[in-house]
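Missing here: one protein chain of the complex. Every other protein chain is in place.
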Amino acid sequence: MSALPRVFIVATALLATLTAAAAEPLRIPVLVPITGFLALEGTSQRNGAELALRGSGVDFDVNDTATSPEIAVNAFERALTSGRARDDVIAVVAPMLGTQMLALIPLADEFNVPMVTVSGTARITELGSANVFRFFPGDVVVKAAHARYAVEELGVKRPAVIFQTTAYGQSGRAELDRNLTALGRPAVFAEGLDVSVKDMLPVLSKVRESGADALLLHLHSGPTALVVRQARAMGLDIPIIAGSAMHQPETAALLAPSELAGVCAESGASPISESDPATRAFADAYRTAFDREPDAFALGQYDGVQMLLAAVRAGAKSAADIRAYLASRRYRGLAMTYASDGKGNMAHSAVILCYSGDSRVPVIVKRYENLTGIL
Amino acid sequence: MLGAQLALNAVALGAAYALVAIGFVLVLNATTAVNFAHGESVVAGGFAAVALTGALAMLLPAGNAIPGIVLLPGVLLLTALLGLAIAALAYLPIRNRPPVSVFVTTIAFGIIVTNGLNAAFGAAPRAAPALLGTGTIEFLGVTASRQSLAIIATAVVLIGALAFVLQRTQLGRQFRACAQDPEMARALGIRLTRITLLAFALGTAFAGAAGLLLAHQFFVTPSDGAGLILKAYIAVVIGGWGSLRGATIGAMLIAFFEVGVASISSQPLAEGLLYVAVLLVLLVRPDGIFGEPQRLRA
Partner (left out) sequence: MSPSQHINALQIEGLTVRHGGVVAVADAALRAAPGAITCLVGMNGAGKSSLLRAIVGLAASEGDISLGTRNLSRLPIEARIHAGIAYVPEGRRVFPGLTVGENLLVAGPSGARLRRQRLDRALDLFPQLRPRIQDRAWQLSGGQQQMLAIGRALMAEPDVYLLDEPTLGLAPQIIDDVAGSLRQLAEEGAAILVAEQNAGFAERVADEIVTIQTGRIMPDRPGRIDT
């Protein structure tokens, strides 16, 4: 073959590749824990992301990160190095499990790709990474609401605290303690529980014996419901103010409405309790798409992804563009208005919701806006 | 009052665990096979209760308020069928191979059950209804949990029925004969396969009943099986490999550690102390408390 046809073939191939590369859609991998002890919350996170990404023109693929940091790290690397050009990935929806987020941060910094998440663990925005954007109020925010509602609204004087021994649990407990002490009502009893513990009677007996007048929980969904059920079964009727897990419809579904009397929870939002048209439209679309009730994790992730899509519509084409947008702009989402505090904490408001005892749909009894003063 | 309440809870928990351990021993005795799918059988019972509750809620107007005890026959039947499936698929085809083959097949079966339940129900915890209502009643001067009392009563009835069958019927005698000397039992014309199927059906049904009993207070998730087979194994090691009475004692001991010791100290310490206790029992009585050294094994 002479030189000319060869050059022609190579040129065509090169052109085809360049055209293909230019036509490649942008990618946002979704890495979420949909099995394991955080499956409930992780599925909500996935659903929220998916609802926002469907029909957006952005490619996304969902990967299960289960519960171990290694699986999350592998999934992240695979998502960023698989198949097509790495540059298509403009952001990653990262798992809300604290221990996994902590493992992913060095990786996100190495690849220089921003992560959006709804993890509540405080530490993820304290490591100095420019690539973490959290669309759920962190412990600093929600635990302030948690403590303030108990002390200022309910008049609690001797709170007891039960927390999970995971990273999420430990960091929440630390914030709760700090807030309670600052309010002059330090905990009279505190104990950490492994996620596998199912028999709550021992720890609840100790709570009763401590003379506590309220029980503050910072546990995942299953353990929260177990505590509520078993507390009521043993006749421990003091008010229970639980963590975000208690606002989730699936958690409430485990309990009879009567068991929920006197139970409250902190959360970034409670979409099923809201009556404004936009949130209700979101809730209806969510129900149709996934045949379940939406919760604050779904809504927070939805808002987070919508902010990413807003950035794309505003002309962002690369990971760097996205990062700049998230770090500098304000976004009015369904749950609240989001803006970075410089460390990647986007959400600064929280709500307290309570169950009346007649229904599994809670009522929002107090809103705490802009607890950090950023907005 | 607190001590009595804790004690009642421990007895109820022990009663449920006893059902699990007894079911485990029934299969062990008839076949010398360690059924590693046994924990998943408990979980299957819990989910059977969840599924039946859902079905009844759709069919009946007051379906949402069904007391859990009504579900017991259905749960027993469904899990007995599961037991027959385990026997037919994971045991009978390889019964002449070395025991380790049964470990593998039953572990595999257990994984299939877990994944199947995960796919059918999702990974989130589910709750079964209380047996005979929630709340407390005054019982012998103690504020007692209704569920705890109901669990104890149900377990007593089931274990009593089993004891009656084993001690007073020809089938029970044949069963015990097979446990003690399978070859001699065959030489008397006893059909070993029939006894094996019965053992798996009965043993798995007991596990399923325990699942129903536990799923109200403790919920049930598809991955609960691993923890439960461990408890059954420990109960049987403490109580004596192959002894039904020993399995019950072992189960009670585990429950008392979980509830009692944990309420004084902490849960991780209680678990550690349980293992220390197991070691102590084995040092003093290597065959377990009721281990039967005079047993004949073919």
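Each chain gets a letter, A and B, in the order it is written, and its residues are counted from 1.
In the analysis below, a residue touches a chain if its C-beta (ideal position, glycine included) is under 8 Å from a C-beta of that chain, and two chains touch if they have at least 3 such contacts.
Please read all numbers here as calculations on a predicted model, not as lab measurements.
Student: Using the whole complex, pick out the displayed chains that touch the missing one.
Tutor: B
Student: One chain isn't shown here. Among B:L59, B:L140, B:A187 or B:V284, which residue touches it?
Tutor: The one listed residue touching the chain not shown is B:A187.
Student: Among B:L77, B:A177, B:A226 or B:A277, which residue is in touch with the absent chain?
Tutor: In the full complex, the listed residue that touches the missing chain is B:A177.
Student: Could you please point out the chain B residues that touch the chain left off the display?
Tutor: Contact residues on chain B toward the absent chain are 170, 173-174, 176-177, 180-181, 183-191, 292, 294-296.
Note that in this section only the chains that are shown with their structure count from here on.
Student: Indicate the whole-number Å distance between the mean C-alpha point of chain A and the mean C-alpha point of chain B.
Tutor: That pair's centroid distance is 38 Å.
Student: What does chain B use to touch chain A in their complex?
Tutor: Counting only chain B, the residues touching chain A are 2, 5-6, 9, 13, 118, 122-127, 134-136, 143, 145, 147, 217-219, 221, 223, 227, 258-259, 262-263, 266-268, 270.
Student: For chain A, which residues are in contact with chain B within the complex?
Tutor: 34-36, 39-40, 43, 191, 193-194, 196-199, 201-203, 205-206, 208-209, 221-222, 225-226, 229-230, 232-235, 250, 254-256, 259
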